[in-house]
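Here the complex is missing a single protein chain, while all its other protein chains stay put.
Just so it is clear, A and B label the chains in written order, and each chain counts residues from 1 on its own.
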Amino acid sequence: MEAVRSASSEPARGPWPRYDAAALGFRNYWYPVLLSRQVRRKPRAITLCGEKIVLVRDQGRVYALHDRCPHRGVPLSCGRREFPGLLTCAYHGWTYDLATGRLEVVLTDGPDSPICGKANVRTYPVEERAGVIWVYVGEAPPPPVEADIPEELLRDDAVIEGLVEIRRGNWRYACENSVDEGHAKYLHRKTPWTYFSEFPAWTRGVRMAPSEDGQWLMRHREQSVFEDDYPRVGRWPPKRAWQSRNRGPSLSLGIRLPGVLRVVMRDWTDYEFFVPVDAHRHRALFLAVKFARGAPAALFRARFHSYIRPLYYGLLNRGQDQWMIEQMQTPPERLYRPDGSVTAWRKWCQEQARGDDDGAHALPSAGSRAAGAPAGAGSVRAAAVAAD
Amino acid sequence: MEAVRSASSEPARGPWPRYDAAALGFRNYWYPVLLSRQVRRKPRAITLCGEKIVLVRDQGRVYALHDRCPHRGVPLSCGRREFPGLLTCAYHGWTYDLATGRLEVVLTDGPDSPICGKANVRTYPVEERAGVIWVYVGEAPPPPVEADIPEELLRDDAVIEGLVEIRRGNWRYACENSVDEGHAKYLHRKTPWTYFSEFPAWTRGVRMAPSEDGQWLMRHREQSVFEDDYPRVGRWPPKRAWQSRNRGPSLSLGIRLPGVLRVVMRDWTDYEFFVPVDAHRHRALFLAVKFARGAPAALFRARFHSYIRPLYYGLLNRGQDQWMIEQMQTPPERLYRPDGSVTAWRKWCQEQARGDDDGAHALPSAGSRAAGAPAGAGSVRAAAVAAD
Partner (left out) sequence: MEAVRSASSEPARGPWPRYDAAALGFRNYWYPVLLSRQVRRKPRAITLCGEKIVLVRDQGRVYALHDRCPHRGVPLSCGRREFPGLLTCAYHGWTYDLATGRLEVVLTDGPDSPICGKANVRTYPVEERAGVIWVYVGEAPPPPVEADIPEELLRDDAVIEGLVEIRRGNWRYACENSVDEGHAKYLHRKTPWTYFSEFPAWTRGVRMAPSEDGQWLMRHREQSVFEDDYPRVGRWPPKRAWQSRNRGPSLSLGIRLPGVLRVVMRDWTDYEFFVPVDAHRHRALFLAVKFARGAPAALFRARFHSYIRPLYYGLLNRGQDQWMIEQMQTPPERLYRPDGSVTAWRKWCQEQARGDDDGAHALPSAGSRAAGAPAGAGSVRAAAVAAD
């Protein structure tokens, strides 16, 4: 039941070789990994882009180290924050500086242990913003963490509720599903909240274009067709008398690197971060956000726990989207018109993703591009009709 | 605990290269896969000869399609029979004709979707006979399904009760065990129904020969020896005063392609179909059959549920035979005289099995043979004494 996209060792094919090679994600990005409240003094192990990392909080700050003691390979997440600013391996008491990874003390070898300073552990940049812990993975010097956080999440009046899960399936399946124009019209048709509102049958003129600030690849639709006459099938979907047709402005949906969906609803916004764990699993970190203060803020938190979390993230997202993400098996694939949203995202990744400084996955065209520079919108739009 | 015979990728060895290569079964046969009552309107996924297939019933008829939507690789068995004669994929509403596999409608791309007719799914011939669903796997045009069904199962007075299980172990182990002359004398000695009847120690003159109609390879025995004097062991088996010796006609046992055992008992007949799933598992489909009408028919159905199913198929077949099928690990193997029944079956397969039209597994000698032509009985008999 494993849904695995082509592993990075496979030869890249087609027009998105960087994207095809990125089974473990794009490097040189800040990734959200846990909610702030999930990391305390007890070390916590995570895997991010295939790398094993231990997170630990000390005197209010969170630190991240490679989760392997160089001595005998025991995970440092088995150890303890035994002394301020230091993490001690459970096995022999090798004790590392949380900020630098330097081996500072080896308890079981005396104060004069000659190995101190000679066996150090890699550290990872960590930041906390918006109630979330962000870890930087890559070889290039990290940009400010704000570069990889949707800016409105940092507003004073952002009321943020979150949810983190490890899920099966490569992160790219999750991203592609999130911008996939077609599936919502059929897969999500049978849910409680579609019972009283009419749901479109299909959409005319899907195209993707960068947002004004160049951060997001936005999905645009010319027209939603609410019912239609199909060959062999006739009128579809069947109209129910009690359903009202929503003629308001459609949802605003966008995606950005390194794999963040944003859906702006009438009065709250859904952020979905699809974070690579390994080639077979991703971390889904969801943030439900409303910009409010006082009573409306409290009401939104109540709505999150009573309604948004169980229905939106549970029934729809875990019960339907994740079901499909685990079933997908490509290549091969055979795309159709609404998949222009998917191919535009692949092309965006191919052109926009930051290059690998270590050259491991970098291609000449990608390596020579400045990190984070937005690609021309025209080329992205052109991709919107590539499928038939 | 996996019992795997040489996979098809291994070089064939010995005198039965086609048989050795048939880890996924022989192609161009009708295989029974489920009881009729097990397939309804809800799609059902099976694996047959390594191929993933979805079965669905519509307006009384059963259809079979390759269980993969070409769009993103989601199994069609996740979908629904949404409209008459059509199967709709759960993800984007791609809708296929059940009879032809043609993509007829794409709900989420509007009535004019240009991909219709361009992404079709392979279909499999399906028939229902004798309360069982038969699926044809192969490249050659299928013969009538009756060619692969023991003809007496189609009689009006056949009372048929069935049972289907997925079991571990390659289908060839199951077939070989079923004609294996020697094991019953020892493995099956300790069962409730042997408590009151004497059980032979060994059998003289086992040989295999085709039935008159050429369909079955029948097992013949010259003489059952009920007790004997062995070196080191002495008189065996120990005679118990209350056991009666069955001197009636022995059971009639035969096997036919593509892997069907028939054991004719005093008043009912046991059919066992060993159907390849993949290299490690097979589907065991058992039919208990009596030719009767009215009260005797009803009585037989009662016997099946009260006695035949729990004891014969449960205790003996699942508890003893299947235990051994899961334990077997060959090659290497070292055969003995009673294994003439096994080697004759291998030789029969080697010579009789229908050729592969796609040439993937075909050998020159096999490819040039007419499908289904019976081999000379002499050559089969010669195999009966090949082991020492």
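The rule is short, and it goes like this: a contact is a pair of C-beta atoms (placed from the backbone, for glycine too) under 8 Å apart; a residue touches a chain by one contact, two chains touch by 3 or more.
As the structure is a prediction and not an experimental result, all values here were calculated from the model.
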Quiz item: Which of these, A:S113, A:S224 or A:S252, touches the one chain of the complex that we don't see?
Solution: A:S113
Practice problem: Sort through A:P75, A:P125, A:G214 or A:P296 and give me the one touching the missing partner chain. | Solution: A:P75
Practice problem: Sort through B:P32, B:G110 or B:P338 and give me the one touching the missing partner chain. | Solution: B:P338
Exercise. Can you work out which residue in B:R41, B:K118, B:R155 or B:R204 touches the chain that's missing from view?
Key: B:R204
Quiz item: In the complete complex, which positions of chain A touch the hidden chain?
Solution: 68, 70-75, 78, 83, 85-86, 88, 90-95, 104-111, 113-116, 118-119
Exercise. Can you list, in ascending order, the chain B residues touching the missing chain?
Key: 180-183, 185-187, 201-204, 225, 228-233, 236, 323-324, 327-330, 332-338, 388
